[in-house]
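Below is one structure; the comments refer to it alone.
For this depiction, one protein chain was excluded, whereas all remaining protein chains were kept in their positions.
What follows is chain A.
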Amino acid sequence: MATNQSLKLQNTFRPNGRVFEVERSAAEHSAVVRMLLEDFDEPDLLVTIIPISIDTSDDTLAKVFEWATHHKNMPKPALDDDGDRDEVVTIQLASWDDEFFSDIDSETLYGILIATNYLDIKPLYDMAVQVVVNMVRGKSTKQIREILGITSDFTAEEEAAIRKETAWAYDGEEVPNETS
């Protein structure tokens, strides 16, 4: 199998989407692309442009393919591995991935989540989810609102009721009494 061949992918969600030329081994991080390669005639796919339809910008897709190209030699999970595990696995980001995520803004992170979920690029999807989880873990409600730019739409009474209802989840920790 020639792994250095390139595939052409175009986002057709908006008109005049950019055509990305991605090395086959990088594009194969996407389970969707791999299924296409398995199901259809490979020579045809190699010369035609594969349309994908994701509500995300070309710049975000470029970031996704940048990650896939950098990790093109990484082993890919089997197609029938749905990745559902009972236990929660905390993913440690490698230094390159850490840098990759450090210079992206919320909009791009949103786009990466959408794109990797659509294209089924599990490692990058898991990492993006982990980045969001790290934004939330161990933070107070006020801090989470600040980090994620959330404006509360609860009344003070509703907020107090929710705190009372979920008091069990704090396992004896003092429930932070804070206001937004």
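Keep this in mind: a residue touches a chain if its C-beta (ideal position, glycine included) is under 8 Å from a C-beta of that chain, and two chains touch if they have at least 3 such contacts; residues count from 1.
Note that contacts and distances are computed from a predicted model.
Going by its UniProt record, the hidden chain of the complex is named "F-box domain-containing protein" among "DNA replication complex GINS protein SLD5", "SKP1-like protein", "Mediator of RNA polymerase II transcription subunit 18" or "F-box domain-containing protein". The chain not shown here touches chain A at positions 88, 105-107, 109-110, 113-114, 117, 129-130, 132-133, 136-141, 144-154, 159, 162-173, 176.
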